[in-house]
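Note that one protein chain is taken out, while the other chains of the complex remain in position.
Going in written order, the chains are labelled A, B, C, D and E, and every chain counts its residues from 1.
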Amino acid sequence: MNSSLSRFGVPETLTDLPADIRDTILAVQEKAGFVPNVFLMLAHRPDEFRAFFAYHDALMEREADTLTKAEKEMIVVATSARNRCLYCVVAHGALVRIYSKDPLLADQVAINHRTTPISERHRVMLDFALHCGLDVGELTDDWEARLAAVGFTRDDIWDIGAITAFFGLSNRLVTLTGTPPNPEFYMLGRVPRDKR
Amino acid sequence: MNSSLSRFGVPETLTDLPADIRDTILAVQEKAGFVPNVFLMLAHRPDEFRAFFAYHDALMEREADTLTKAEKEMIVVATSARNRCLYCVVAHGALVRIYSKDPLLADQVAINHRTTPISERHRVMLDFALHCGLDVGELTDDWEARLAAVGFTRDDIWDIGAITAFFGLSNRLVTLTGTPPNPEFYMLGRVPRDKR
Amino acid sequence: MNSSLSRFGVPETLTDLPADIRDTILAVQEKAGFVPNVFLMLAHRPDEFRAFFAYHDALMEREADTLTKAEKEMIVVATSARNRCLYCVVAHGALVRIYSKDPLLADQVAINHRTTPISERHRVMLDFALHCGLDVGELTDDWEARLAAVGFTRDDIWDIGAITAFFGLSNRLVTLTGTPPNPEFYMLGRVPRDKR
Amino acid sequence: MNSSLSRFGVPETLTDLPADIRDTILAVQEKAGFVPNVFLMLAHRPDEFRAFFAYHDALMEREADTLTKAEKEMIVVATSARNRCLYCVVAHGALVRIYSKDPLLADQVAINHRTTPISERHRVMLDFALHCGLDVGELTDDWEARLAAVGFTRDDIWDIGAITAFFGLSNRLVTLTGTPPNPEFYMLGRVPRDKR
Amino acid sequence: MNSSLSRFGVPETLTDLPADIRDTILAVQEKAGFVPNVFLMLAHRPDEFRAFFAYHDALMEREADTLTKAEKEMIVVATSARNRCLYCVVAHGALVRIYSKDPLLADQVAINHRTTPISERHRVMLDFALHCGLDVGELTDDWEARLAAVGFTRDDIWDIGAITAFFGLSNRLVTLTGTPPNPEFYMLGRVPRDKR
Partner (left out) sequence: MNSSLSRFGVPETLTDLPADIRDTILAVQEKAGFVPNVFLMLAHRPDEFRAFFAYHDALMEREADTLTKAEKEMIVVATSARNRCLYCVVAHGALVRIYSKDPLLADQVAINHRTTPISERHRVMLDFALHCGLDVGELTDDWEARLAAVGFTRDDIWDIGAITAFFGLSNRLVTLTGTPPNPEFYMLGRVPRDKR
């Protein structure tokens, strides 16, 4: 048991895990080159592991009306930073850089999206995400109009709110367990592939 | 589409829903006597519906080390009240009353668990739930000792934190969509069964 | 001395109380069927008892320009809930139900008046009450215009602000003394009279 | 009507006021040399005027177990400053100076009692007053022990809490109505009588 | 070493201080009639002393486009009061009174500039100062328009923001060291010169 990855312990080997969970972990390792710590942390509770990643995929792998993969990850970074969750800021910051191909965007969004030169669409999107995440805010007519004015459909709005809500759950689990981000995440996407 | 139950609409009939979702809804209707609105709200997104209730059941129907069903629902009510989520306070307040057989406990926990004559175990449990839910707080040695002193195991602590995190997600979805509690919930458990 | 009703003790019998205070208590008992605990708590200080109820009656029994009895009690419940005062939420929640004949309104207003389907008049009224109660807010031209637009006169505005201020005092006294609501209050007004 | 003293107007002359209110106003004018504006503001509502000053006198003119007149006024100034109520800070700051014979104490307490060289008794007293006033806090065993350790009886504690609660009401009324302090208050007690 | 003027001690005599610092202190004593304690506190660190007063003079002795000396001091008092720094409120409150020739203005601005009858120019100026000081706020187009509408140039806006920032530094140093205001400051400017 490696308690440095979770106060509740993580499996010493993958051998004793349920087969589907082991397969999921091996698949992500194959794809990323390492096992993100949150997979090991959640393996402590197989049913919750399954539900967590089913929910994650339902939101993050769903093809949205207009919300892009980069925008989804910007929402995760901005709200996780306000929840002061290092794991999600670092892991999803890597995805912001990869999807947006902008090596600076993740840090800008994490520290202060209001003073960063992003588009009006992105500013309103992140304002609304923080409204949902920090204020447990409702969708008023006023918000709906502001979001529509920058091109979001009603289903995009559901996505923004639901992603914020889901990662609020994730932030709380990761902070509860004390799970750190893998060191590999910190550098991902900072240097163009051809320069490395 | 009945927009009064969700800004994103709910299905007009159950006919067009995926079979498993329809079955889930019919089963809860059979058991409760009515369909809790959150089932209809989430039916807008079948994959998220499935993940949400899988997660819910993994936490709430799991047999905990020492955490009782009534205690789980007290956690939901106390944290949802601080997130100002009427649906969860009213629906899970009914469950607090039913499981605890105490018709006053839900209102007490919703408004102020600190000034309510509950046990030290319950006070520490709810203090920790608010630490996780409002402050996105970590599990320190100090918290672990305080929780152990009132009888909670480490897996109980995971449950307290995870239930808080999951209902923080639920609070945000319900507030986003504007879903109200069914009127039936308000009275459940307030009057002893034999008196009704 | 029954210290469970106040950390400062309450009279064991009414016999030794000043006659006017005893009469007031007997009158409320006659009317309500029980003695609300706040009367016993305040009997510890007869002069303050007299001033408190004189002030209470000056505000709550005064015929306002347009503010109704139900509206006055909604103000008490919404602001007391934000001050996390169980006594006032439960006792005046009963009065909200009785005066409004709506068994759900008190819980809705206590948890979140913003996400509840109340009238615009009630929404502005409670927004202003929270402005006075939580922010110690001033009456600006802007507020006066917003309140006038939903039908409130200037004297109604005084009433809204003064009721909020008075129950802020009450919330603090009740929380200081640890006085719980009488169990009878919880059910009042939840079931139509003819059904009981 | 002089609207600069209250948004709700004040009486143009004392002639039309109820006799008891006129007498009260004339008496304070006789004693202070001017009519404090809060008397004129409250004259708009005679019943509330009577209850307000009855409550005020019950607390402030009551002989406490050990709480002195200067201490009572320090409580008013410290809590009113946090509520940002200019009237109460200035008017009761004058009384702090007069009763304590310390021309600097009121300003010190208004701005920051924590960084001011006051006694431990005064520091705990003001900490508790802010606990009651800002946090609507309860009297726990811990607070009672801390207060007893610096010499306060249980009835002193009631006084501290009740004075805080009453002036929280006063702060809200004065802010609602926009009533300014009389210019005379600002200088009172700043210069020793024999030097003027 | 007089530790009552700073937790870090102040020089017992001026003799051992660097000549330029001694000269600065003697000059201010000559002008004010006493040595403001902040000069003695900062003498603990000569290089920081020099930089602090160089910065102070660059902002406060610079001739602004339209910002007056009284307005500069109002900014200091309003922001220092919110930082609860007694030294700066009292010392610069004296300067507000002297420059504005209004003996009441400093107390009004310290407690609540929103409920005080100041000009719209002063209200917007102080709103913006608090935006910079408390919220670490940015200068948006909206703020620039509001400030321009009451006569401030762009360089005035820099001055408002920079003065707020500089005194935020000062507030933190003075609070860290526990340096009290000199008693002389409290009365300065309260009585017209010819009346003293």
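Heads up, the rule we're going with is that contacts are C-beta pairs under 8 Å (C-beta built on N, C-alpha and C of every residue); 3 or more make two chains touch, one makes a residue touch a chain.
The structure presented is a predicted model; accordingly, all values stated were derived computationally and were not measured.
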item: Where the missing chain makes contact, among the chains that are shown; value: A, E
item: Omitted-chain contact residue, chosen from E:Gln108, E:Thr164 or E:Asn182; value: E:Thr164
item: In subunit A, positions touching the absent partner; value: 4, 81, 84-86, 89-90, 103-104, 107-108, 110-112, 114-117, 175, 178, 180, 183, 186-187, 190-191
item: Subunit E residues that touch the omitted chain in the full complex; value: 7-8, 44-45, 47-48, 50-52, 54-55, 57-59, 62, 83-85, 132-133, 136-139, 144, 154-155, 158, 161-162, 164-166, 168-173, 175-178
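What we mean here is this: only the chains that are shown with their structure count from here on.
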item: Subunit B and subunit A - chains in contact with each; value: none
item: Given subunit B and subunit C, the chains that contact each of them; value: none
item: Residue-number overlap at the subunit C/subunit D interface, same or different (half cut); value: same
item: Chain whose mean Cα position lies farthest from subunit D; value: A
item: Residue list for subunit B, restricted to those that touch at least two other chains; value: 84-85, 114-115, 175, 178
item: Pairs of chains satisfying the touch condition; value: A-B, B-C, C-D, D-E
